[in-house]
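First the structure, which I've put down as structure tokens, then a few questions once you've had a look.
Left out: one protein chain. Kept in place: all the others.
All chains are identified by letter, namely A and B, in their written order; residue positions are counted from 1 within each chain.
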Amino acid sequence: MSKIKVVHYINQFFAGIGGEEFADHKPEIRDGAVGPGMALTGAFGDKAEIIKTVVCGDSYFNENLADAKKAIIDMVRSANPDIFIAGPAFNAGRYGVACGTICEAVKQELNIPVITGMFVENPGAEMFRDKLYIIATKDSAAGMRDAVPAVAALAIKLVNKEPVGASIEEGYLPNNTRVNFFEKERGSKRAVDMLLKKMAGKPFVTEYPMPDFDRVEPNHAVKDIKSATIAIVTSGGIVPKGNPDRIESSSASKYGEYDITGVNDLTDATYETAHGGYDPVYANADADRVLPVDVMRDFEREGIIGKLHNKFYTTVGNGTSTKSSKQFATEYAQKLKNDNVQAVILTST
Amino acid sequence: MKLEVGYIQIRDIQTADKSSVKDGILYVNTKELEALALEDEHLKAVCFDVARPGESIRITPVKDVIEPRAKVEGPGDVFPGVITKLNTVGSGKTHVLQGAAVVTVGKIVGFQEGIVDMAGIGAEYTPFSATYNLVVDFTPKDGLTAHEYEAAIRKAGLKIAYALGKLGVNVTPDEVKTYEYPSIMEAIKKYPGLPRVGYVQMLQSQGLLHDTYVYGVDMKQSLTTMLSPTEIMDGAILSGNCVSACDKNTTYHHQNNPVIEDLFEEHGKTLNFCAMIITNENVYLADKERSSDWTAKLVDYLDLDGVIISQEGFGNPDTDLIMNCKKIEETDTHTVIITDEYAGRDGTSQSLADADPKADALVTAGNANQVITLPKLDRVIGTLDYTEKIAGGYAGSLEKDGSITVEIQAITGSTNELGFSRLSAR
Partner (left out) sequence: MDVIVTNNPLVSEKYKSRFRVDFSDTDLMGVFIHTRDLVHKGYILQTHPLTGGVKPNETFYKTVLLSEASAELDLQSLKIIEETILTAEKFTHKNLPEQYKNDMQVVDLSLISPVLEARAKQL
């Protein structure tokens, strides 16, 4: 049986080129294994071999995303490997994001299995753990020795299309896909052991982390609504006609800020929705249905509220990650505060 | 209370003219057992079969599994209030035919539950592939209601298990274990400094095919209460639950409750197991609130340091589980909960129908939606007619070559929430 062909991706530091000052190193491809690839080669034994190594600087990758991705995918394609392995990146943030990004791109473009490795707190882990197999590593390169056998074993399984076990067996970061396996001890014994640890204040690991709850206590009521400045914010994707900021129809990476000074009504000639997750016909016909500028203007005129804030904020809440949403809201909440807005009406779809 | 349990290892079941236990072989006269079963006027016919570990046999649809036990000494006898006279059990001596089981099979309603494979990959998912099974298949008289039929099968199975258990009364056990459950004050004096631990067992109690009986009482009509874990070993808790094969507790599970066994294993060493609480899982939301309030009140009053909470069944009991966990944590008592998951066939759906951040210590018995293909086996005891309707089966489950593709929820005991097995998920 011929050896599995591997292309390995590493950054400038692990290639021995240098640290931060060389982070703008452009992508290059070398023959055989380089740096950590040597350890992987050892772990592969006679089953697999690194035929090429791609090296790219972290800054170059992240600042020239489209070019870097294209160049690297072309390099990988020309090598025609069975699998693509990136990193491990340990706790290096930009390296982790680069490993995740390029793995995802290679998987999509070349349709071959991909693996990377990271420390759980690497920002790349949060971004890509549900999309890729990311072997869990320690927070520094000292964890190379533990990471390499897990990467090698999973790589061989993926290429041979063998069933992949649960995260705890294979060593990848939990990816929100539950996989059954047989434990060493029965459940009742594990429960007793867990309880003993919990009572003693020792660390223990739950077998099913509860879904993330981000519950927000409601704020106090607005004391004097008649003199309050009120803003409207939506995840329903309402944007000026033509979507000037190109907010994505799903998995939005940004939000928009638009001035509505003097706008009394959103019409099909002036506004539309960028949202790709619902039938847009009624929102496009009358965007007030999602972002009620018309009613707010009525309230303003009738003295029910003080005034409508002259800017609205908008994004598309369609598959957009909680993390991105949080980041958007943190930014514009600060802007709203700076503008002395007292209350916000949030509309969704 | 102090109970001495003598385990007689059973290495085979064989039919014979005279029922007896000899050299680890359980000999059964099926004519006698048939007569015993047919004492119930609701049953028309009964047939017996033996299934041994490793044999190419599929048993389905399984209703209940019962371990033959009988008391040698002490007040009362096993299955009190149902098969034997009502009396407080849990002390004295009990003999167990370990390795033997009575497996009842029957079509109560159209949609049926429970596969036990004695060989092949399915055998890895059920504990009853490792027992020598006397399989009893009942035919009801015409015109019975589902309620009458369910009760008749349930009781007949228990009677047979009790009759077999009595065969071991005069046999010297291979192993004897003593379980001591002193009064609460004695236990504190005996084990000062050890954390005081309780076990909250939730019992299915929703209605037809979903009931559990405690000393004969339908648990849905009871408030949360306490008993000695040794009473449970003597059959104080009986299963009337035929739905959700993977995560229901058979009577066998109750008799051999693994949480009780594993707590006893640590009792006096690392912890003081001093409270056994049972509570129900009713349909009525007010009952859920009331029962979980009661559980938390008892735990608080007993001033426990920690409890294990086990669930039974699918769906709405998730709400009971989370209520119990949350309210007990609010009394500053540590909890660990045992449940199973319905994460969808691909494992990506939310696993539980309820959740709370306080449930931070969870043991899972696996994803019941996992799909498995069970090979054709040489013999079927019961019937495959219902396979497609079994929980987890679906139209087309039964392949032309006799193999069946089902979710593991169709397999009896596969994701048992007492933590009886080693299956888990991450």
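Definition applied: contacts are C-beta pairs under 8 Å (C-beta built on N, C-alpha and C of every residue); 3 or more make two chains touch, one makes a residue touch a chain.
Keep in mind it's a predicted model, so treat the numbers as computed, not measured.
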Open item on the list: Counting the whole assembly, list the visible chains that the omitted chain makes contact with.
Closed with: B
- [ ] Please pick, from B:80, B:313 or B:419, the residue that touches the omitted chain in the full complex.
- [x] B:313
TODO: Pick out which of B:58, B:210 or B:327 touches the chain that's been left out of the picture.
DONE: B:210
Task: Which residue of B:196, B:220, B:267 or B:426 touches the chain not shown here - done: B:220
Task: Given B:60, B:131, B:244 or B:335, the one touching the chain that is not displayed - done: B:244
Open item on the list: In the complete complex, the non-displayed chain touches which residues of chain B?
Closed with: 109-111, 145-147, 204, 206-210, 220, 241, 243-244, 247-248, 283-286, 288, 313-316, 319, 342-345, 349-350, 353-354, 369, 388-389, 391, 394-395, 409
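The working rule: only the chains that are shown with their structure count from here on.
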Open item on the list: Please output the residues of chain A touching chain B within their complex, sorted ascending.
Closed with: 166-169, 174, 176-192, 194-196, 198-200, 204, 206-208, 210-211, 213
- [ ] Under the touch definition given earlier, write down the residues of chain B that touch chain A in their complex.
- [x] 124, 195, 197, 258-259, 261-263, 265-266, 270-271, 305-308, 310, 334-336, 338-339, 341, 343, 346-348, 350-352, 355-357, 359-367, 370, 408, 416-426
